[in-house]
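In what follows, a structure is listed as structure tokens, so that the remarks can point back to it.
Here the complex is missing a single protein chain, while all its other protein chains stay put.
Naming follows writing order (A and B), and every chain is counted from residue 1.
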Amino acid sequence: MFKMTPQILRNLISGPATRAYPRQIRPPFPATRGRLVNDIAQCNFCGACAVKCPSVCIEVDRHLSRWSFAPHICVCCGVCVEICPRHCLRQEPATGPPAAQKEMVALDAKS
Amino acid sequence: MNHALIILGIGLVAGPLLGGLAGGLDRIVTARLQARTGPPVWQPYYDVIKLMAKELVVVNGWQAFCVYSYLFASMLALILFVMQSDLLLILFTQALGAVFLAMGALASTSPYSQVGAHRELLQILTYEPLLFLVGVGIFLETGSFKISVVMQWKDPLILKLPLLFAALGYVMIIKLRKSPFDLAASHHAHQELVRGVFTDFSGPLLGMIEIGHWYDTVLILGICSLFWATGPVPMAALAAAAYATIILIDNAAARLNWRWMLGHVWAMGLALALVNLICRHQG
Partner (left out) sequence: MRTSVIPFGPQHPVLPEPLQLKLTVEDEVITEAVPALGYVHRGLEALAQNRDFHQMVQVTERVCGICSVLHAICYCQGLEDIMGITVPPRARYLRVIWGELLRLHSHLLWMGLFADSFGFESLFMQLWKIRERVLDIQEATTGNRVISGTIRVGGVSRDMDARQVHWIADQLTWVAHQVRQIEPVLREDFTIRRRTEGKGVLTSAQARELGAVGPVLRASGIAQDIRQTGYAAYGELDFEPVTATAGDCHARCMVRLGEIDQSIDLIHQALDRLPGGDIRSEVRGRPQGETLMRVEQPRGEVVYYIRADGGKTLSRVRIRTPTFANIPVLVKLLPGIFLSDVPVVVLSIDPCVSCLER
């Protein structure tokens, strides 16, 4: 009992270790793998990302030149970024905002 | 007549006001001791308001009856205290309330409630003799069970009865449901009995139990403050110091089991109380 007392008194003096979250946000680490973004101007719709994705969250339609992506199915593993031959995929350091419904991202090539 | 009504009003209001405030401060201090920020000080009131707004679901009539009886007994005990009535009457009234709470839990068939009620009864069994000895000690010192007489007493009782005050500490830890004796129902339901005696109460009934607990808190802190009844400031200071110590112990100890509680509190508490009383009246 007396072993813990200095610990908790130190906590009392040094103040909370937690953050008041929505008001105070820790900046993400640069290496954090967050939301996937595609620079669609560079994409050649090869479909390599769709084939390699472990969670099958990317769909590529070569005829329509459409790259679609389900952010809420994505597991942020980064495999697609590694294998992309055009290096047009990247991951932002933060995850997307919370959402009430599962969204779909569909990007079309500028024609 | 008017005077009595005012006192009645003070008793009724003091419970929720001071008890809820004590609960809110407890949560903030506990959070700070654990390196957290903690909720706002009014959080206990928000909790109770939310509980009161919920749908009333009752397992059976006995459960509701027991909750009303518990709340009534707790209120009555505090009102009698504010009216500076007989200490023995107050102790028996609050014991009645505590037993009604256990009976309410026994009214449902859930094993968590049953075991929790069983432990609650064991807790009552553990602290009642000590609380009674505190009353006896005050009687032997002041010559009366009347709180009005105790309030007139010029010397602080704690200087004459320090060991008895320590024994009252055990009672307070058990009564306020703090570690290491939060056996029947811990505050946050992280124990093997889910929430022990409170498991089967919900909504407004649970809110009433919470309000009853506020009355109990104020009453037990009031009894504690009688040990320095020379004026309102020393009374409040003693109660606050005792409460802070109990919060500190709560955060520095694990929960123990009832076998240990019964043995230890009876052995240590009764020894402390009796040694103090014998020393005062033999020497």
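Convention: a contact is a pair of C-beta atoms (placed from the backbone, for glycine too) under 8 Å apart; a residue touches a chain by one contact, two chains touch by 3 or more.
Note that the coordinates shown come from a computational prediction; the quantities given were computed from them, not determined experimentally.
Novice: Out of B:Leu91, B:Ala117, B:Met235 or B:Ala253, which is the one that touches the chain we can't see?
Specialist: B:Ala253
Novice: Out of B:Ala35, B:Leu96 or B:Ala166, point to the residue that touches the absent chain in the complete complex.
Specialist: Selected residue, touching the omitted chain: B:Ala35.
Novice: Determine and list the chain B residues touching the chain excluded from the picture.
Specialist: Touch with the absent chain occurs at residues 30, 33-36, 111-112, 114-115, 118, 179-180, 182-183, 186, 188-194, 251-260.
Novice: Contact with the hidden chain only, please: which chain A residues?
Specialist: 1, 3-4, 7-8, 11, 17, 29, 31-33, 52-55, 75-79, 82, 91
One rule holds in what follows: only the chains that are shown with their structure count from here on.
Novice: What is the distance, in whole Å, between the centres of chain A and chain B, each centre taken as the mean of its C-alpha atoms?
Specialist: Once rounded, the distance between the two centres reads 51 Å.
Novice: For the complex, give me every residue of chain B touching chain A.
Specialist: Answer in residue numbers: 29, 31-38, 248-249, 251-253.
Novice: Across the complex, what residues on chain A touch chain B?
Specialist: The contact residues of chain A facing chain B are 1-2, 4-5, 8-9, 11-12, 14-18, 20.
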